[in-house]
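For this view, one protein chain was removed and the others were kept in their places.
Chains here go by letter, A and B, matching the order in which they are written, and residues are numbered from 1 within each.
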Amino acid sequence: MAPRYAPSLRSRLAPLLLFLQIGFIVIYAFCIKIESNSRVDEATFRNFYPEFQDVNVVVILGFGFLSTFLVRYGFSASGFNLLVAVMATQWAIILNGMESWYYRGHAGINLRSLVVAEMCTASALISIGAVQGKANPVQLVFIALLEVSGFVLNKWLLETLLEVQPQNSIMQLHIFGAFFGLTLAQIYRARSEQRFEKEKFDSKTGLFSTLGLVFLWMFWPSFNSVLVEDRIPGRKLGAVCGTYLALAVSAVTSAALSVLSSPKGKFNLMHLQSCILAGGVAVGVSMTAIHQPWEAMTIGFTAAIASAIGFRYNKIHILLAHQCQDTCAVLSTHGLPGLLGWLAHLVLQIRNCDDQTTAIRFAVFHICTLLLTLSLSLLMGMITGILLKWNFWKPPQDRKCFDDQAFWKFPHIAVSI
Amino acid sequence: MAPRYAPSLRSRLAPLLLFLQIGFIVIYAFCIKIESNSRVDEATFRNFYPEFQDVNVVVILGFGFLSTFLVRYGFSASGFNLLVAVMATQWAIILNGMESWYYRGHAGINLRSLVVAEMCTASALISIGAVQGKANPVQLVFIALLEVSGFVLNKWLLETLLEVQPQNSIMQLHIFGAFFGLTLAQIYRARSEQRFEKEKFDSKTGLFSTLGLVFLWMFWPSFNSVLVEDRIPGRKLGAVCGTYLALAVSAVTSAALSVLSSPKGKFNLMHLQSCILAGGVAVGVSMTAIHQPWEAMTIGFTAAIASAIGFRYNKIHILLAHQCQDTCAVLSTHGLPGLLGWLAHLVLQIRNCDDQTTAIRFAVFHICTLLLTLSLSLLMGMITGILLKWNFWKPPQDRKCFDDQAFWKFPHIAVSI
Partner (left out) sequence: MAPRYAPSLRSRLAPLLLFLQIGFIVIYAFCIKIESNSRVDEATFRNFYPEFQDVNVVVILGFGFLSTFLVRYGFSASGFNLLVAVMATQWAIILNGMESWYYRGHAGINLRSLVVAEMCTASALISIGAVQGKANPVQLVFIALLEVSGFVLNKWLLETLLEVQPQNSIMQLHIFGAFFGLTLAQIYRARSEQRFEKEKFDSKTGLFSTLGLVFLWMFWPSFNSVLVEDRIPGRKLGAVCGTYLALAVSAVTSAALSVLSSPKGKFNLMHLQSCILAGGVAVGVSMTAIHQPWEAMTIGFTAAIASAIGFRYNKIHILLAHQCQDTCAVLSTHGLPGLLGWLAHLVLQIRNCDDQTTAIRFAVFHICTLLLTLSLSLLMGMITGILLKWNFWKPPQDRKCFDDQAFWKFPHIAVSI
């Protein structure tokens, strides 16, 4: 079937992108400089550069190829991911630099600020996972910019009001991204009637998606440890080893649970892909409280179980009861493991406290962190979802969902007709 | 054909994985700590981390995607590789830490011990290449744990009895892994009658496999140099440059030999994949004796020839005479180049010796190293092969070999029926 009925992107996407991009260049021209602190800079650059590249691989390659499993949506999944990621990163650099610009008249850009911006972008890419295939690129860019704004606001509130450490506030990205995406998908509520055909994977697209997963798996230790302060010796090593072991344990546990929960005793690729990273996510959120390998491994074990339960029951339940379809299973990949990591952080920190007063104070503070993050993400998700229903965006028709032909020119089809 | 006759993995795999994983966590809780040597640690971490990630890419991505060429076995090749790798790595960390635990009451974990564990895992993954597609995941996990135990025992014997340097003893992984795998395949002897259909590759699976190969090729210099002591200046640089040049030479030589040995003068992808890494393997085994680029290049040249001869004649011969089918050609990829590297080490070292006594002493010592490694690998391979024939493991039927459908749920098939 020729894609002649899909709405053209010409009148919306091109002006939007050109307008935003020229706007960004103007803002950068007036406000953003490359920061060079002479001597200090050089050593930091050398130490930081390989980890910066690993984060880059996670954000651009890993997230991009993870959702290429959709059998007719490979170009969109990988291409729109790159487009959205570079828009969101440029925007996050501006937002993160605003405070410095307000006080010093200009904001600096260095490898650390690039990494922080890419992590804000990661939270937007998680949200987009929930509506993957049901929104057009104009909507995706719009979602990403709003999500990043919300996440940077949340990060700033946590750091200013509650004095959360930067590396802890940024790790809320899993919780913020997942619940923002779920609220959005719930309100936007696109239904694809051809879902059962186009949401499947085949043996080749499953491999592309496995490739993305393997890159996420391999470089997740860098993603977790990159912002850990290395002033306290051993913290960074602990983060890397802990993440590695937690990922290993959750890979084994997911495999066991996938076989257990299948009536015929077979592996389910979708199940594995949504559970295998759970350990890494949970350890990322609770990292500052983990001191021994077995703690990280136990968290990885529990996170894989939570994620598997989430995948088996909640997805079906949510789908039927609320008609909210979560394409990339962000609830079980990022949402539940993130909450579990938060809980583990609380439990471990209280166990380490000497007296009860400190423990209670920490508990209150920690619960406030979660409540703030959750309420802001639900609120922003709701607003974005309402704005997204606007017909101005020309959303794809139901039968054009999950289909590259709505957005991409296929030369061999054009010729064969 | 629906996969309804394939034996379920439920009753064997899930309990085994959960039992082992919980056991590992308990052992880690009592014996393994994260090692933090304050100051020293930090610099080492910074220097070591990028190479650790390269080894990770070699083990998880490279070995995993190398055998995705099997046209209906892509999910299993990449997925089981990850599963087996993380089990074997956790087990190797425990085994490698036992000595320290015995003397000091606990074992430490740091980046170096993770890398050593991943290299032990690599030797298990090489062995598994010989039975790829003919064993179910329960058997693969079982093989991997026994192989790693054997390899760590071999490493300990070499280092204790013969005082071999750690970086040399660990590089026996190619020889140990290949001959363990071949003995195992010979005894286990699964026959697949549909072999000629499912063991083929198509134009897409060939590309996935090329992708894995290219990653192995690119990061092989890191794999060889990561454990080289950098106290002697230039050793590490020599290892990297030597490996790079040897790989370059064996890529060119394999291409020439592949064309020469084909009656129609065409390239053979399987031939290239099994010979192109030969130079890297041989240089890895003989690294400590190589001082000039041309030595590494000559070794790469000879290794590619040895590997090509192995591929053309030995595989057919072994297949017909012994009915031992070596799926991933581990004999020509790791076995023969490993032996050649051992020989090159001997020749180069003797040439560098000043007097005859030292030369003879070294030769005796070097031959003992090889004999010990070979006999232990054959013995362990034999034991594992015998245990593997046990029907308790529910091995896949012959016509389910090399087939993802025996182990994986395919949603689009389930729906279309």
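A few notes on this one:
Operating definition for what follows: a contact is a pair of C-beta atoms (placed from the backbone, for glycine too) under 8 Å apart; a residue touches a chain by one contact, two chains touch by 3 or more.
Here the structure is a predicted model, which is why all the values come from computation and not from measurement.
The omitted chain makes contact with just one of the residues B:L114, B:L145, B:L227 or B:L272: B:L272. Between the chain not shown and the residues B:R10, B:K204 or B:R399, the one that touches is B:K204. Touching the chain that is not shown, out of B:R12, B:K155, B:H174 or B:K236: B:K236 (per the contact rule at the top). The chain that is not drawn here is touched, among residues B:D54, B:D326 or B:D403, by B:D54. The hidden chain makes contact, of the residues B:Y28, B:F63 or B:F215, with B:F215. Within subunit A, the residues in touch with the undisplayed chain are 3-4, 8-11, 13-14, 17-18, 20-22, 24-26, 28-29, 32-39, 41-42, 45-46, 49-50, 53, 56-57, 60-61, 64-65, 68, 72, 74-75, 78-79, 82-83, 86-87, 89-90, 109-111, 114, 137, 204-205, 208, 211, 404, 407-412, 415. Even with one chain removed from view, subunit B keeps its contact list with that chain: residues 47, 50-51, 54, 71, 196-197, 200-204, 206-207, 210-211, 214-215, 217-219, 222, 230, 233-234, 236-238, 240-242, 244-245, 247-249, 251-253, 255-257, 259-260, 262, 264-270, 272, 291-294, 297-298, 301.
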